[in-house]
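The other protein chains are all here in position, but one chain of the complex has been omitted.
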Amino acid sequence: MNREAMLNAAVLLALVAVPGWALWAGEPFTITLATRAVIFALAAVGLNIALGLGGMVSLGHAVYFGVGGYAMGILAWHAQSYTPLVEALAIPGTKSMPVIWLVAVISSALAALVIGVLALRTSGVYFIMITLAFGQMVYFFAISWPAYGGEDGLSIYVRNGFPGLNTLVPVQFYGLCLMVLLAVLALNWRLARSPFGLALNAARQVPQRVETVGLDPTRVKLVALVISGAVTGLAGALFADLNRFVSTTMLSWQMSGEIMVFVIIGGVGRLFGPVVGAGLYVILEHFLGDLSDYWQVFLGLILLAVVLFGRGGLVGIVAGRARTHG
Amino acid sequence: MSPILIAEQVLNGLQFGVMLFLMAAGLTLIFGVMGLINLAHGSLYMIGAFAAAAVAGATGSFLLALGAALVAAALAGAIVELVVIRRLYDKDHLDQVLATFALILIFSEGTRWLFGSFPLYLDIPDWLSGPVTLPGGIQYPLYRLALICVGLLVALGLWLLITRTRVGIRIRAGENDREMIAALGVDIGKLYTLVFALGAGLAGLAGALVGAIQSVQVGMGEPVLILAFVVIVIGGIGSIKGALVGALLVGLTDTLGGIFLPELFKLFTDDAAGATATGSAFASMAIYILMAAVLVWRPTGLYGAKA
Amino acid sequence: MAEVVLSTRGITKRFGAVTASEDISLDLRAGEIHAVIGPNGAGKSTLIAQICGGLAPDAGRVEFLGRDVTARPVRARARMGLARTFQISALAMEDTVLQNALLGALGASGRPWRFLRGVLTERSLRDRAEAALARVGLDDVAAVRTAELSHGQRRLLEVAVALTLAPRAFVMDEPMAGLGSEGSERLTTLLGSLRREAPILLVEHDMDAVFALADRVSVLVYGRVIATGTLDEIRADPAVREAYLGDAA
């Protein structure tokens, strides 16, 4: 077992142990905090598929996060207000998480497809900026679109349901989110080792080579971006359910920046990098926020230190240079 | 809608575009020469505005305030370049994005720490205030005319600097071939610091000029930064000419879109308030749609080097 | 005369005032090694890009296996069996040698859209990749990261990736570049044996290799082919002597 595998196992153990510790220590809020970390981790795992495997520096992942969130918000809002989702067809809203997840995944995947087709015409810095700009475009649209609350957002009074669970109990909702995260991590692990993963990995490093063996690197990247967007969209639906609320802040460019921060401080391309990064961020946010109103100065300094001195993020610092998929 | 109103709106679009150019020129120069993507450029804009507000408050002189903005932003730029940015040149764009994102956090909250959370006061000087009457009877604020002139003068100055001076030759050489310029015996570290400080100074100047008619507050830089990104993507990254053309295009699209789109929507519906809201929603997306269109047509922007 | 596998018919390419290719007509016949030589700046890279599909010619046609492929992209030509190697190795440096070869096999299979199955468990891909590595003598370093290979080994891996495509023709861009004499000899032997599998259009600087391998030679100067023929014909050609060999000698 190498050091990275040991670290991954330790992280896994910590995630499983959190509820027990929280109940034992009489800090039930820790579970909510951990749920937040797990959902952020899921969003970042999504970005890591595009960023780590595919080399696509997307500064617009808040779009997928927000689309997933709004999928939840809109469906649940219609269910809660007993208004049909589509008037003509009398399709009702729903409070069922599996259905909401499906809609969130499909709609964020579609958003990624549309943005990807346009953005992947470019590369490098252009790609970063065009994804950022598409994010702004969606953000401004959502703010000024009056139908679903605009900047006020949508409030859902009761968390959506999952068959067999009481999602209002923090531990149960945490467990559900953790299961989703683990399932997606497993998917990510398989993906990296699949024929598609091989092609994507090569498309990131030497696109011209992929082309000369008869494959289309742009299409490979596009599919990766769609998968990435779908995962981040699923995280968005869960995040909205955690807060029982969705608003345009989920679509803001700062959100995109934060998702990217999770990936980078954890370790780009590392399987557990996003998990470690999101966990660290939530811990920092919680404790630094108590230390000073100006806590973001310290957050900034820590980020700088990671970039300048910590090649490969936290996982890289602990486990050395080698990449997980190899 | 009268021709006078349209002419006035075109002037407004020009003025907005010219200010965007001051931001975009620095960004594109820094990218062209050093290959660096700098998200913290908006912070330098903010530093310029705060420095100007502080100096104007202390001395009452607007010109001194402008000078202070230029110097403070350039100085901040030089320091940041020496301490942080310099270590980022050989890293990939991803690291640059994260590091400069971190700089935004530090600058924004640091400024709030120093100056407090309340917006600062900065006003246009008496000798530039009030409207003037232009040929055709357009009433137009003198200060905005001055902004257009300053912006165009800076564009001219940059063009002269790059085409006619030794520094300019080195900058162009640096864009084309980093090794060659090192081989020529130019101190590349110094050149980079200089270029970064120049870009920062321009951003600071823009911040001070705009701050006089807007609100000098923490976070004022980021919306402008994103627009400046749109500008240089449209113009082609690294091209000063592209930045100018892109800035004017974005300025005009944003201003005229905001006016005409709601009017356009009113033609199709009787619900005037609804049309205004919908039209405004689309107007706020107009520049991004412009950018997407340009990139579909030319993936490296109007004047960008072919990939 | 053997059948023509790959040919250009009067292709011309201009960049502004510079004519990089001017009315170039070449053909590559089954079983041969056809070398293209020429001084720096003669337009060799531009020629390769047009043959393989990276650049579209302003005029003229490219034909492969009897079909006009001028308008087809790189990957379509690759799928037809046109395998190229790069002057500067284009390999996934973070990956292992085997993974690089697998990429070629995957491309040849045309089925990259499988997301959950381990690529190493695909017997057919793996056999194909390992066979290609064995052919160039890299089977013993299959598990090594490509970044750790020597320069010579990377040149061999370039050829191995091309081999996985089961090519109908090779286009090789200076495969000997940067190799020492020992490495050149080894690669020369390998290429000599490859011509039985598919003909090779060999763009090369290394004259020893050209003289050892080429059945025919074309000389490219300032974007024009000034002569094509056997080695002896080329040696005797006065235009070549003046423009190229004369200077070089």
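Worth pointing out:
Per-chain residue numbering starts at 1, and chain names A, B and C are given in the order in which the chains are listed.
Here is the rule we go by: a contact is a pair of C-beta atoms (placed from the backbone, for glycine too) under 8 Å apart; a residue touches a chain by one contact, two chains touch by 3 or more.
The working rule: contacts and distances are computed from a predicted model.
The subunit not displayed here is recorded in UniProt as "ABC transporter substrate-binding protein", chosen from "NADH-quinone oxidoreductase subunit K", "ABC transporter substrate-binding protein", "Hydrogenase 4 subunit B" or "Cytochrome c oxidase subunit 3 family protein". Across the whole complex, the hidden chain's contacts among the shown chains comprise A, B. Residue in contact with the omitted chain (choice from B:Gly32, B:Gly48, B:Gly151 or B:Pro262): B:Pro262.
Which of A:Gly116, A:Gly135, A:Gly149 or A:Gly197 touches the hidden chain is settled by the complete complex: it is A:Gly149.
Residues 25, 27-30, 32-33, 36, 140, 143-144, 146, 149-153, 155, 157, 170, 239, 242-245, 247, 249-250, 287, 289-291, 293-296 of chain A touch the missing chain (whole complex, contact as defined above).
Hidden from this view is one chain, which touches chain B at 1-2, 4-5, 8-9, 12-13, 15-16, 108-109, 112, 116-121, 123-124, 129-131, 139, 141, 143-144, 210, 212-220, 223, 255, 258-259, 262, 272-273, 276-277, 280-281, 283-284.
The criterion applied here is as follows: only the chains that are shown with their structure count from here on.
Taken together, the touching pairs link the chains end to end in a line with two free ends. The chain with its Cα centroid farthest from the Cα centroid of chain A is C. Centre-to-centre spacing of chain A and chain C amounts to 43 Å, using the average Cα coordinate of each chain. By the touch criterion given at the top, residues 52, 54, 73-76, 78-79, 83-84, 86, 90-96, 99-100, 102-104, 106-108, 110-120, 122, 125, 145, 161, 164-165 of chain C touch chain A in their complex. Against chain B, in their complex, chain A makes its touches with residues 51, 57, 59, 118, 121-126, 128-130, 132-134, 136-137, 140-141, 143-146, 253, 257, 260-261, 264, 268, 294-297, 299-301, 303-304, 306-308. Interface residues of chain B facing chain A in the complex, by the touch rule stated above, are 31, 37, 84, 87-88, 91, 93-95, 97-99, 101-106, 108-110, 112-113, 222, 226, 229-230, 232-233, 237, 277, 280-281, 284-285, 288-289, 291-292, 295-296, 299-301, 304, 307.
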